[in-house]
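The complex is shown incomplete by one protein chain, all other protein chains being positioned as in the whole.
Naming follows writing order (A and B), and every chain is counted from residue 1.
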Amino acid sequence: MAVDQVAPAARPPFFYDPRVRAIFFQVLVLALVILGGAYLVNNTLANLARQGIASGFGFLDTTAGFGISMSLVEYSEESTYGRVFLVGFLNTILVSVVGVFFATVLGFLIGVARLSRNWVVSKMANAYIETLRNIPLLLQLFFWYFAVLRTLPSPRNSVELFGSFFLNNRGLTSPSPIPEAGFSTVVISFAVAIVAAFFVARWARKRQEATGQQFPRFWAGLGIIIGLPLLAAIVTGFPLSWSVPELRGFNFVNGMVLIPEFVALVVALSTYTAAFIAEIVRAGITSVSHGQTEAAFALGLRRSPTLRLVIIPQALRVIIPPLTSQYLNLTKNSSLAAAIAYPDIVLVFAGTVLMQTGQAVEIISITMATYLALSLLISGFMNWYNQKMALVER
Amino acid sequence: MKVLTSVFLAGAAIAVSTGASAGTMEDVAGKGFIQCGVSQGLPGFSNPDESGNWTGIDVDLCRAVAAAVLGDASKVKFSPLSAKERFTALQSGEIDILSRNTTWTLVRDTALGLNFAGVNYYDGQGFMVRSDLGIKSALELDGASACVNIGTTTELNLSDYFRTNNMKLNPVVFEKADEVVAAYDAGRCDVYTTDQSGLAAQRQKLKDPGAHMLLPEIISKEPLGPVVRHGDDKWLDVVKWTLYAMIEAEELGVTSANVDKMKGSDNPGIRRLLGVEGDGGKNLGVSGDWAYNIVKQVGNYGESFDRYVGPKTPLALERGLNALWSDGGLQYAMPVR
Partner (left out) sequence: MSEQSQDYTTGQHPDLPAPITSTGVIGWARINLFATIPNTILTVLAVLLLLWLIPPVIDWAFISADWSGQTRDDCTREGACWVFIKVWFRQLMYGRYPVDEIWRINLAYIIAVAAGILLFVPGLRGKPWIGLFLLAGFPIIAFYLFVGGSFGLPDVETPLWGGLFLTLVISGVGIVASLPIGIVLALGRRSKMPVVRSLCITFIELWRGVPLITVLFMASVMFPLFLPEGMNFDKLIRALLGVMFFSSAYMAEVVRGGLQALPKGQYEAAQALGLSYWKMMGLVILPQALKLVIPGIVNTFIGLFKDTVLVLIIGLFDFLGMVQLAGTNPDWLGFAIEGYVFAAFGFWIFCFGMSRYSQHLEKKLHTGH
């Protein structure tokens, strides 16, 4: 900002110096922010103390005493509030990860369909995009939840699939695996297989770079990952039994249940986000100029390697940054779960626990910090990936 | 930047000028109305009609406090709150009084920084199921899915009850009472559980109320009453004695219809209540005719009960535990003297 002055005849007074001004201004802003923050904290503490509201994080060790309909970890009424947080947190992660997966798949499909030369298909994709992204997610969530609930039969009239899957308005009940002795061998062999597949792929790439010989690394990798655990299972004599659900009284016992809240939330989140992802994908693909395709064909590449090696890597560069923010949005939108009884962190922790303990400041802070950390984690990861994919220029 | 700063300062000045004061009593007198936290719509207790007028026995209590403090029962503003929001709203000062069918418990009375001012409805938790399920008792509910409202004592009692009876429970927990009913109606749950009065009220919101039945078990004590902030004794006294005045008026036979005539009564109890004798009002920090205003503008406890939840209303609830102590119930006002 400082421009060299021609012939500095007289030094201007110091308060005209932009550097001094900048420092002064910054000190002022910082002081205001600190004062404002201190004022709010002070008020809050005074208010809490005056009314004798409990404070601190001791409540996390208190027994919760209420049930939760879905949990990825061991949970019972005797668990602590800290455990409730963990259950809610994992449920949030689960629905986000599953939602991101389906949204990406669906979004790419619709984005490609939008570019299809088939008129009907392209218009249908367009109609899908314009409808779903212009209607509030909460509304779609209510629609899916109650549409799903009302169409499904009661447990006694369940739809039966393959004799051991049952679909009703309590969810999809399926057999759950029970590991027996020796099962750990299968798990270990699975891990070993993944590592081996990774090294095979690396070796294949190196060989191709050095000699030009190609190696079917995808099929080889898949073979290793499936084959090795299968072999281990055969050797150990299939150390796995199934707990098959059966109707007793009202509901099914044994087996595991995919609750309708989860299904509705995943469907709503992924169909909604897919509409945005489709537009991003379309923009990404159209951003790669047609010359690239022609150049690849001129080099003698066939259609599939052209797409895989030329078009998609370039399109991904345009796609990834906005895709990141869609993933972030999906994760944050999963907090709408509270509206349809899916036990995510907002419902069980910032809901039930908040009510039982009354410690709003602590609980809302923890909840917000959790989402913030998740957001930073996702954007950090995607930034790293984006850098890896970025165009390396001279 | 300068403009922004001056706007900010002006905003701050306005905000500050609304003034900090010592207690809710002075605060209410200053702003001229009472901010009352109610439910988001529970017929009989607090329910808005199509033009936004609130009615119900919880609403009446707030109106009675307004009549006692401000002399005008209409000077109440209502904040509809979900079960989850209610205590935070009261703690933070967003509302002056919480009158939202709230159960009196030890934790709420202490750690949450609240004070219960009495009980305006004695209730207990019950179960509603579809008649065609063919069960007769709550003890047959093993493995059932239960629709329940988040952050209520109901949610905890339910877990306790299933645990003590060694039954498996699948709780489905919703944030708004309406969503609980909608999900139960859609068949998501086998059983809907809340306070018995709540079951009677929400039953009207089911598609076919006749296809459902209440189970005989009552699994908890749910004393519902108005709540105020901890550490504000003066305001607590006013709310507490407003409730007592309504009950006392019923016991003494003072109604909104005969209250003017009753002013000339010889009964010293009535004369004290209506402010003809003694200085109860002055001790409470309100005008001498506080109880007169309550009864005149809102009515006594029995009138309020009959108007919104009694046998002639859609809820059709009997007085039961809520009869006066002299009729074998639990409603018992401390002596107004």
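We take it that contacts are C-beta pairs under 8 Å (C-beta built on N, C-alpha and C of every residue); 3 or more make two chains touch, one makes a residue touch a chain.
Values in this document were obtained by computation on a predicted structure and should not be read as measured data.
Of A:Leu30, A:Leu161, A:Ile178 or A:Leu299, it is A:Leu30 that touches the chain left out of the display. Among A:Arg11, A:Arg117, A:His290 or A:Lys388, only A:Arg117 touches the chain left out of the display. Panel shows chain A; residues 1, 3, 22, 25-27, 29-30, 33, 40, 43-44, 46-48, 50, 116-121, 124, 130-131, 133-140, 142-143, 146, 328, 332-333, 335-336, 338-339, 346, 350, 360-361, 364, 367-368, 371-372, 374-376 of it touch the chain omitted from the view. Where chain B meets the omitted chain, the residues involved are 4, 15-16, 18-21, 27, 40-41, 43, 50-52, 77-82, 85, 88-89, 91-94, 175, 178, 181-182, 204-207, 314.
Everything that follows uses one rule, which is that only the chains that are shown with their structure count from here on.
Contacts from chain A toward chain B in the complex involve residues 47-48, 50-54, 65-69, 77, 146, 149-150, 152, 154, 169-170, 248-251, 253, 260-261, 338-341, 343, 347-348, 351-352, 354-358, 360.
By the touch rule above, chain B contacts chain A in their complex via residues 83-84, 87-88, 91-93, 107-108, 110-114, 133, 140-145, 150-152, 155-156, 158-160, 162-163, 168-175, 179, 182-183, 186-188, 190, 229-231.
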